[in-house]
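Removed from the display is one protein chain of the complex; every other protein chain stays in position.
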Amino acid sequence: MATLSRRASAFAGLAAAAALVLSGCASAATDAGSSDSGAGDDAAAESCSTPTEVTMLGTIKPEIKEEFMGAVDEYNSTNSDCVQVKVIETAEGGTYLGDITPMYEAGEAPVLSYTNMEVPDMAPRVMDWTGTELASLAAPGTLDFATIDGRIVGIPSTAEAFGLLYNKTVLDEAGVDPTAIKTRSDLEAAFQAVEATGRSAIHFSGLWWSLGAHFTNIYAATVSDDRAERLAVLDELAAGSKDLIADEQFNNWLDTMDLLKQYSIDSASIADEDYDTGMYNLADGEVGFWFMGNWAEPNLLLEGPDNEYGVMPLPTTDDASTYGNDSISVGVPGYFMIDEEQSTEEERAGAIAFLSWFITTPEGQARWAGPVEEGGMNFIPVYSGFEVAPATYMANEISEYVNAGKTLQWVFSNYPAGLQNIYGAAMQKYYDGQTDRAGLAAELEAAWQE
Amino acid sequence: MTKTTQLARRQQELRRFGIFAAFPLFIFVLVLVVPFFRGVYYTFTNWDGFDATEFVGFDNYISSFQDEKFWSSLFVTFAYVLACLVLVNLVGFGLALLVTMPLRGVNVLRTMFFVPNLIGGVILGMIWQFLFGAAFPTISENLDLPIFRDNWLLSTETSFWALVIVTVWQMSGYMMIIYVTGLMSIEKEVLEAAMVDGATGLRTLVSIKLPLMAQAFTISMFLTIRNAFMAYDVNVSLNGGGPYRSTELVSLHVFQEAFNYGNFATGQSQAVIMFLIITAAALTQVVITKRFEVQR
Partner (left out) sequence: MKSRKFLLRFWFAIGSVFAVMYAFPFLLVLLNSLKARREVRAEPLKWPDAFLWENFTEAADRMEYWQALGNSIIVTTSSLAALIVTSSMLAYYLARSKTRTASGIFLILVTSMIVPFQALMVPFVGFFGNLNMLNSRFWLMFFYVGFGVAMSTFLYHGFIKNIPVELDEAASIDGANSWMTFWRVIFPMLGPVTATVAIINGLWIWNDFLLPNLVLREESRTLPLRTYVFYGQYTSDYGLAMAALVMSMIPIVLFYFVLQRQIIQGVSAGAVK
């Protein structure tokens, strides 16, 4: 029980004369800990007889549960007797707020938690990371979403990217070099080259979330090369003053969508759609391309282990210099937050020590970014000082895009709650051919007024 | 009656209450009544799932009614309850007539029809998700039947009917049992007398069987209404309220409002409204069908 251990650790804290529990236990954790965690000495070691239990809600994502638990076990057994991380597993099909609010109400809030959408809800209850080492290591831009009212309320996990996924074997056979595709015409030529090998060019999934959030992001992120102007477009939409059909980039973007539809493996109909079909088609080399994100890579490697899979930009114009034609959409899928309302100072320090071990030590980094086969989580590092390079082809590519600054913003993170559902429905209609451009523009504009 | 005996009786009553009722009622109050009123209390505050810091009067109820999605989920729920009410009972009653006929193997049939009730809504939803998503499209491709070619769970209208179909498939076996009991409770003499008078099968059904077993209808309909209004498991695991929240029943809506979108006070108010609606609907139905019951 967390309350029990919290009480116990409070006594331990007194006995150790407020010496921070984490210091002196693991040297790596000490240097990496928060800036105010200093002063490790032998006296602190005695406090380890009653370890601080740091609770963590969830396993980051259900897909990497085993790997995450493996890392926690390694940390608990090798690094420190003073800090023991205890994972509170969440139920499949649950929600973050559904899991965490009862725990707060019960006075058993987890010290560490991880989420994305709910970061603003949690902001008043969690610790400010400003001035900590981990926050200073985080790549520029990755903290933007978690910076609320001047406080850094969370630190990023990894980068996720979406764009045109491709099967390298298929493209090699068709003689297509994905890095040479800079315009929509180049893309069409590539599609034709793939078709010439007797395959279909692309699987274009009509899944509502893929269309509503990710595909619309291509427009929202390329509408301007200036972040403030991009957000201003959202404000205009919210105010009802944006005329989409009159926007040149809107039409460019739909030209690209039409191209994908035209070359898609099945006559586009949302009713045929499910995620698995797209995955199998790409893994089997039935198609050369699939509009999706790097979360599909583990599935692809499982189903078609002999291929390599990459990701490339989706050009929206015939001009190679158009903003975004050389970039993929990259964002942070979630943030780690530390509770400040119900945790003790020892617990917070313990949580920082754990994450510091994870992100800054060689052992932790191997768990963080190492390949899944070796028990790693295959995260793309978004912190400086990483010695471990991502293991897979696609992760490496994304890393390169990130380092070259060729990334598009995840503007869809700024959509109001529920908008991507309505966007998804409207996009599916266009995808199905049930509406034309003007109709789609009207529906997308109307979505903001609901 | 003297005062002392009255006092003694009251004491005895109190003792009996202490022995038999106090403990069960204590649990009931603690588990059900206290959280219920706590929830009602929250609806008048600015509760955000974490703290409730001030009273806001009826604001949450006002914003509940201004929530368009709440209205549409109420509408879908009503449609769903109505569809289930008609179809579950029609199918259930039909099955009951079938298994009370002198057929070979009726016991096997009865067993089969009841099996879906043994399995929880979550698991049933998973099974049918697979049927609608993969099995039916393959069948209709092979047989060239257009009806199931598309995945029913992916478009608004069919997704709703998919939900109804699964519910009918699950609940009709249970209602069948109730109707069978109703049919069996009719005295043989009554039916024989009707036969002698030359009544046809249909005639006996309409003028004798139906009125005499009206109580079974009252119960089945009450259970259907209650279960359909509260349906949650199947909704979640079959289509998750999709596509785009169009088949989100009110139970799921309340859950989403609170736990997914973080509007805890609004969600709780909607739950209270939901309770009032169910109460009203159940009472209306019982009052109406009671009228048709024949006193025996």
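As written, the chains take the letters A and B, and residue 1 is the first residue of each chain.
Keep in mind that, in the parts below, a contact is a pair of C-beta atoms (placed from the backbone, for glycine too) under 8 Å apart; a residue touches a chain by one contact, two chains touch by 3 or more.
Because the structure is a prediction, the values reported are computed rather than measured.
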Omitted chain - touching chains that are shown: A, B
Full-complex contact with the absent chain, from B:Ala8, B:Leu103 or B:Met195: B:Leu103
Omitted-chain contact residue, chosen from B:Leu7, B:Ile27 or B:Leu82: B:Ile27
Candidates B:Met126, B:Leu145 or B:Val206 - the one touching the absent chain: B:Met126
Residues from chain A at the interface with the omitted partner, ascending: 1, 3, 61-63, 88-89, 91-94, 101-103, 105-108, 275-277, 279-280, 295-296, 299, 303
Chain B residues touching the omitted chain (full complex): 13, 15-17, 19-21, 23-25, 27-28, 30-36, 38-39, 42, 49, 95, 98-99, 101-106, 108-123, 126-128, 130-131, 134-135, 138-139, 142, 169, 173-174, 177-178, 180-182, 185, 215-216, 219-220, 223, 226, 229-230, 232-233, 251, 254-255, 258, 264, 268, 271-272, 274-275, 278-279, 282
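The criterion applied here is as follows: only the chains that are shown with their structure count from here on.
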Where chain A and chain B are represented by their mean Cα positions, the distance between them in whole Å: 40
For the chain B and chain A complex, residues of the former touching the latter: 48-50, 68-69, 133, 149-151, 154-155, 236-237, 242-245, 255, 258-262, 264
Footprint of chain B on chain A - complex, ascending: 93-95, 97-98, 101, 104-105, 118, 121, 125, 208, 269-274, 417-418, 421-422, 424-425, 428, 450
